[in-house]
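Of the protein chains in this complex, all but one are displayed in their positions.
We call the chains A and B, going by the order they appear; numbering starts again at 1 in every chain.
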Amino acid sequence: MKRRLLRLADMLGQPLAALLIALFLGGLVIGLAQRDMTAPFTAYGALFTGAVGDSFAWAGTLARTMPILLTGLAVAVALAAGLFNIGAEGQLAVGGLAAAWVGFALGGLLPAPLLLMLSLSAAMAAGAAWAFLPVLLKVTRGAHEVITAILLNYVAQNTTRYLATVPLKDPSGGGAVPQTPEVLAVLPRLSPTYDVHWGLIIAVLATVCVALALRRTVWGYETRAVGEGMGAAEAAGIRVARVQINAFLLSGALAGLAGAVVIVGAAPFRRFPADFYGAGYGFEGLAVALLAGGSPWAVLPSALLFGVLGAGAEAMSFQVGTPKQIVAVVQAILIITVAARIVVRRRARSGNTATPPAATPLPAEAQASSTAPTATTAATGEERSFASSEAAPS
Amino acid sequence: MAGIIPAMRPDSRGATPSVSLRGISVAFGPVAALDNVDLDLAPGTRHAVVGENGAGKSTLMKVLFGLLRPDSGQVIIGGQPLRFASPRAAIALGIGMVHQHFELIPPFTVAENVVLGAEPGAIGGVLDRKAAEAAVAALAQESGLPIDPAARVEDLSVAAQQRVEILKALYRRARVLILDEPTAVLAPSEARDLWAATARLSEAGSTVVFITHKLDEVIAHADTVTVLRRGRRVLSSPIVETSPAKLAAAMIGESATAAATASRPIPTPPSSSAATEGKGSSAGVLSVRGLTVRERRGEVVVDNVSLDLRGGEILGIAGVDGSGQGELIETLAGLRTADKGKITLMGQDIDAFSVAQRRAAGIGYVPEDRHHRALVLPFSVEENVVLGRHRERLYSSKAGLLKRGTITGFLQERAAAFDVRGATPGTPARALSGGNQQKLVLARELSRKPAVLLASQPTRGLDFAASAFVHDALRAERDRGAAVLVQSLDLAEVLALSDRVAVMLRGKVVAVLKRAEATEAKIGALMTGAGT
Partner (left out) sequence: MDHLFAAVVLAALRYWTPLVLAAMGGVLSERAGVINIGLEAMMLGGAFAAISGAQATGNVFLGIAAGVLVGGLIGLLHAALTQALRVPHILSGVGLNLGALGLTTYALRQAEASGTALATPVRLSPEAMAAAAALLVAIVWFVLARTALGLRLRACGENPEAARSAGISVERLRYGAVTASGALAGLGGAALALAGLGAFTENMTAGRGYIALAAVIFGRWNPLGAAGAALFFSLGVAGEITLQTLGMSRIIPPDFLTLLPYVLTLIALAGIAGRSAAPAALGRTD
């Protein structure tokens, strides 16, 4: 019992320490910038009240958590297959636009539930389609998916802006930026009082399904095998290229779905605005997944934490005037500190279990991972044999 | 140029220091790798360090070279105790080491590799390539290690790469040269050249220490020998006062000697070959015709190879490293695409088959690179044991759900059958020792009773007991009637296992010999292109 408690403390302790470090450094920035060392306390006070102070604050936090839970999951799925989906922001945008277009163009022609289903499906299809080119170039040409997806993000930004500004623009105008007409089917609210809708249920269900599937199905087994040991997966007859394509398409579909639940759910939207790209849910999803160490279960608390910080930041800047961008700094420090933790831990563990290096190491051990030093093997942390870590002169 | 290049004439390099290791102990976790070991190296001698895999030979050499800090004990060089363990300090004191796995930079030239870290001229200054190449050429000439200083290392043979490694050490004025299993990857004639070079070095006053487990090399090329067993020094003696039998006894332990020599991979024909030749000659199981494979950059690595593999035989492939044997096996396993040629498995044309289809058609595969080809290291042992069979209905449902209970049962059955130690469900494969990892791979690959078993360097890096286990398993497959194709860089292993021996050189099969005709001398000549 005591050991179990200790293990739990160990599991939670280090992310918690990382969070404290990040908040401390963020507070330092606030204090130094405002030349007032009480300012961080005021700011953080407003942040936490704004995020979790009452039930309405909680509702705002959950609404904020919903899309980044989906984008975080999207990135985690790709990571499981050894790919880094930095294109989630673009896939989110095209997914949102597809959902909006189906939602207003086919509105009235179809019954609302069917329209809603179609709208969400269109978003997933669009997100997956947007993810296809990077992964295709990856498996056929060896082009790094991070670079191609970044380039495609710009294409998504400009394309969605153009479509929302010109062909799909609401002719009746209104709003500060051009936007599409209002969608005619929306995700129902969970409660009439709070601004939380079915998107949250969808996001949590998707997370549970993906997490279970990765562990228990043939699909998940093959995906993880490719992500964690591509060479062995290939030699075992697993079709690596196909597995990677499937994982990346699912990742894109989830990011597209995130765009859809924002557009057809949340109050400020229900229309696709021309400047939707850059809402940041996609990039936050990257951070959420990295903080979760690529584990889909850990995406749940990780997204919630980012939801708290995000929703709280709005309240903080509104109430005490501290710019909300400080939260991005806290998030950045958080993911870096957590990553440093993962690696230190891995090394300690491999030290305990490593075989004595007296047995001649394979050449492959000596050159560990030189063939697959992609983003993504990196994101889960490399591990090295005790022998080589000892051999490195300090 | 004289001023900027370290002087290379042996006589101007100063005296060789004497080397003493006193009471060296090193532990890795709970395992003692070295236990109170002493070693003395007199200047101008050749000293062999022998022992089974895992005896602590490499660890001892790493301590001497400053790569490992001993838990206790002292390294005394030229009478001075070495205070800080680092290769840099060891190099400064005239110690050089050639690792078993070369530490070279493939896209760099020979001269660049040699001078790296001790370049002529200033660090920020222009690198004088001509001067570097001239210096390396002069050094190569003097030390009898012929090399083209302007060649890229990635284009060199393994033997030439080894010469580059030795030149690297000599360029840094090494007077004590450590060679870690220097002949493991060499053909016999290349090994002879290496021994000649070491003889010249010791005549010029340098000390040469080499690790080996080949006793004939010890007797022929060392002045003194130290035997390690399980981390302890069990014998130190001048060569003239010892014999192969004494050394073997010391290496393996008195009581175990008799048993071990019986199953030890020494070049004698396998006892059961006569029986199986009759039984297995029934039909060709695997037939390869005119197989040609190109690297990505376009050069031919497997050149017009034709082979027939019968059931109930082990066909061994001998060859120096890089002769195309690894690529041949990868191509048969479906991991490389052939340029030309035809592969037939039991009458079925499998050229267009994917890896999975080949496995289903009856090919089993034990890859050379255990950590990257055979196992998913972070996966649990049960996830690994079912890898490649996970789509079978036995282990997953039609709906695509893994049958976790069945898989765990399968693991327990297989782990028991193959004596995989530590393979309790949930253990990640990376936590197993190398030998147990290989047993796990065999347990999986043999579970489907393959018609053809492909094995690439199946005992690489394994200790004696695990190697013997692997050899027995391969022989059992042969006796079951499987067609077994084994490639190994260790000629002794090929000879110990094979019913027939194919020799590869520069991508071609240059000869296929019956085991009775396959003498070490004959195959050695063929491996290097010296035979006809």
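Points worth noting:
We adopt the following convention: a contact is a pair of C-beta atoms (placed from the backbone, for glycine too) under 8 Å apart; a residue touches a chain by one contact, two chains touch by 3 or more.
Since the structure is predicted, the reported quantities are computational estimates derived from the model, not experimental observations.
Of the chains on view, those touched by the hidden chain across the whole complex are A, B. When the full complex is taken into account, the listed residue touching the unshown chain is A:Thr148, out of A:Thr65, A:Gln91, A:Ser119 or A:Thr148. Considering B:Ile91, B:Ala159 or B:Leu495, the position touching the chain not shown turns out to be B:Ile91 (whole complex). Against the chain not shown here, subunit B presents residues 87-88, 91, 97, 99, 103-108, 112-113, 116-119, 121-127, 168, 172, 296. Seen across the whole complex, the unshown chain contacts subunit A at 29, 33-34, 84, 86, 133, 137-138, 141-144, 146-148, 150-152, 154-155, 158-159, 161-162, 165-166, 283, 286-287, 290, 321, 323, 325-329, 331-333, 335-336, 339-340, 343-344, 347, 366, 368-370, 373-376, 378-384, 388-389, 391-393.
By definition in this document, only the chains that are shown with their structure count from here on.
Between the CA-based centres of subunit A and subunit B the separation comes to 44 Å, rounded to the whole angstrom.
Those residues of subunit B that touch subunit A in the shared complex are 28-29, 31, 33, 53-59, 62, 66-68, 86-88, 100-101, 181, 231, 333-335, 354-360, 365, 367, 369-379, 383, 387-388, 390-391, 396, 400-402, 404, 430-435, 460-463. Chain contact summary for the complex, subunit A toward subunit B: residues 216-219, 221-222, 224-225, 228-229, 231-239, 350-366, 368, 371, 383, 386, 390-391, 393.
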